[in-house]
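With one protein chain withheld, the remaining protein chains of the complex are depicted in position.
The first chain written gets the first letter, and so on, giving A and B; residue counts start at 1 in each chain.
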């Protein structure tokens, strides 16, 4: 930008080309066609979603169709699906003129991401070595949704500042990185992470923050007037908040063990989230004038407990343990919005539109630590011999592992998530810095007009021009004028 | 309208009576009373929802309460219920001043329709010949919701142009026709249609389009200024879109076979819908200036894959097969909005407010064809002997049917749906043309003011009158006047 002529307004930004008429359709078509080809080569139904289930049942003495994994997980799956599309989508509608982008690009990114995730996760986790095919069932759908959640968290950091093509690129790389770190954490390290505090939230948040750091915009205040909410956009955002909050027990229990595992994960999450709401309200009130509440905190920090209880949700964390986790996360997350977000932007040059550092990064790390501690503290007395073995899968090659060692591996898992998030984010940020993606100029950030046909609102603010026009074009303007004059006299 | 005096504005429309103070309450009361009487005579609990279940279990060696069909289908049922009331209702809120009518009349029509559907479908499918009673359980509730979906699709074509009484009449006939065509397609022809591409979408769409054709309004442009969206109404509509999109796997799997049938239907639908989103975005961007996206496409065409995969959802369509179906439906549906809708209105005189031709009619027909082809192509190798028999119910009188023949019957089913839709729609359209239903005049279409008490918005645009009034009534108007004068000088 060295060749910009100073003094001439916008001359640097004007050439910014936000035309995505070529790039967006090409990316969508080519990638979707690739998905079809790769699915054609690799993806098949697993034994529980294949018509051979009826034979499989007989061979394995499964007494009832209700034993199909579908019935254990389908209700949770649909709840998770709502979190991904309505939860994340509407949570980001808080900006006054970026609701289309928030809901719409979230929709696009997630729809692509789940397909790519089925492949990437499939190669690592569901490959049938007898025929080289990925065999999918309901658990794969949930995991694909989970994987996409990581990318949507990252979207929160760059909301309003990137083009949909950039988002798709972010998702392509994000899902790929996710699948690898997930494999390392869950399979190589054999760490447990049912609700994904580490695998999803820590990774996703640092991935997004690193991208945002690389894409730092020093002149972002040019679109400052759009970087805020209006009354109704805040109400829309509460739809997102509440569906995330309500269905988080399903999120953390969706892929937990059948029976007590899912049951306990739901209870722990329910309690942690309830606790977070109270401390969020307390902190928000404490730091605002006359104790007023700030919608930003209510929309976001109330969710921190769900993030932080993710890893330990299926452990014997105890009901009061969950409450304690939620208690501190509400405090830390709200403090983050008040003190840490300005610091991040001013000192570390990280612009974080939705405050994912406060909602996902810090609570995610806390969740990893809580998981490591509670794993290390697990005892046969509390879990029972069989329960301990079941909960931590101390079977096969891991049959000799003990809780304290497991705690160490949990901590190692957290580090892996951090490294992948930061490293991957910096790399992808550099890719996204290439001047080919049609991202908006600084003064056009947070504005749906750039990428959407926006309807002209009847309720748009009346300008002096329209008032004068009405005046001039009214049938008896002199009448009005006389009225003014006489009133003045 | 031959006796209208030309030159006098609105003289034809002014006498249009939209008073429904008599007709609406009478229809609601009489029909609801009829429902009570007919339910009293005909409807009882089935063995799984009756207190005798406890005896039935023992007699039939059912080992657990969890074998009750309720637990196989209840989660899907509630999702379908959300699609009917929130999904369809909010999808239609996109009009700037017809959100009350969209959500409210959708609510009314569906609440009546499900009762009438329980009876009509009950007589055809759930009649217990031993005592002449209809025995209902959870599957009947789902089917009633499905039946109503057909009528709500039809509502989309006439949205904003009919009175609630007309909608109730449309639903009465629509449900009746639906039950008959469904019986012919599913029972007589023994076609399969788990997600209702033919039975629900094809029938419903052509039913609505035919009605709209008969009710053609040549002067509809008089209310053109209301036939569009505002910013927030588009966001409300996305609530409808997303709940339809997310819960469509439940829709297509709700009445599929226990076990692998439901499991597979959910997977296929999940994939088809994901694929549709990408091609919809691609097409929308390709045909708009500078690659901008159009909310109309995102709100509607993204759902086309769910429609088209309805019939084949429980077949062994393969994951990549689902992606292919979704791929083409996104393209075709978006092209429909761009090219076909204007053609329909100008040439064929069909005014289709929500574009149901692009979202339900074309994808529904495609779904029927995909179903026929994939049924005809079914083999014992792919399905397994038992699987093939189970999936297509080649039992009892149909034990000798083979896949190729089944494909033919599937195609015949599609024709039945088309005939019932078009024929029924023309008949009902003529009924609705009678001048007794209180429908709005051309200039009052798409306006909630006609049938609703609408609150006066504080945020209504400021007119010159209100500004002047404020000015005149302010305490020191001369101060303001002086300010103006001095600024001018």
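Definition applied: a residue touches a chain if its C-beta (ideal position, glycine included) is under 8 Å from a C-beta of that chain, and two chains touch if they have at least 3 such contacts.
Owing to the predicted nature of the structure, the values given are computational and were not obtained by experimental measurement.
**Student:** Have a look at A:141, A:266 or A:432 and name the one touching the chain we're not showing.
**Tutor:** Residue touching the absent chain, from the options given: A:266.
**Student:** With the missing chain put back, one of A:30, A:286 or A:402 would touch it. Which one?
**Tutor:** A:286
**Student:** Out of A:327, A:420, A:437 or A:452, which residue would touch the omitted chain in the full complex?
**Tutor:** A:327
**Student:** Mind listing the subunit B residues that contact the chain we can't see here?
**Tutor:** Counting only subunit B, the missing chain is touched by 18-25, 28-29, 31-33, 35-37, 39-40, 43-45, 48-55, 57, 63-66, 68-71, 74-75, 77-78, 81-82, 85-86, 89-90, 93, 97, 99-100, 103-104, 107-108, 111-112, 114-115, 118, 136-138, 141, 164, 232, 236, 239, 438, 450-455, 457-460, 462, 467, 470-471, 474, 480, 483-484, 487-488.
**Student:** Using the touch rule from the top, list residues of subunit A that touch the missing partner.
**Tutor:** The missing chain touches subunit A at positions 63-64, 66-67, 71-72, 75-76, 79, 96, 228-232, 234-235, 238-239, 242-243, 245-247, 249-250, 258-260, 262-264, 266-267, 270-271, 273-275, 277-279, 281-283, 285-286, 288-295, 298, 302, 316, 318-320, 323-324, 327, 382-384, 386-388, 390-391, 457, 459-464, 467-468, 471-472, 477-478, 481.
The criterion applied here is as follows: only the chains that are shown with their structure count from here on.
**Student:** On C-alpha atoms alone, could you tell me the rotation angle mapping subunit A onto subunit B? Nearest 5 degrees is fine.
**Tutor:** 120
**Student:** With centres defined as the mean C-alpha position, give me the subunit A-subunit B separation in Å.
**Tutor:** Taking the mean C-alpha position of each chain, the two centres sit 31 Å apart.
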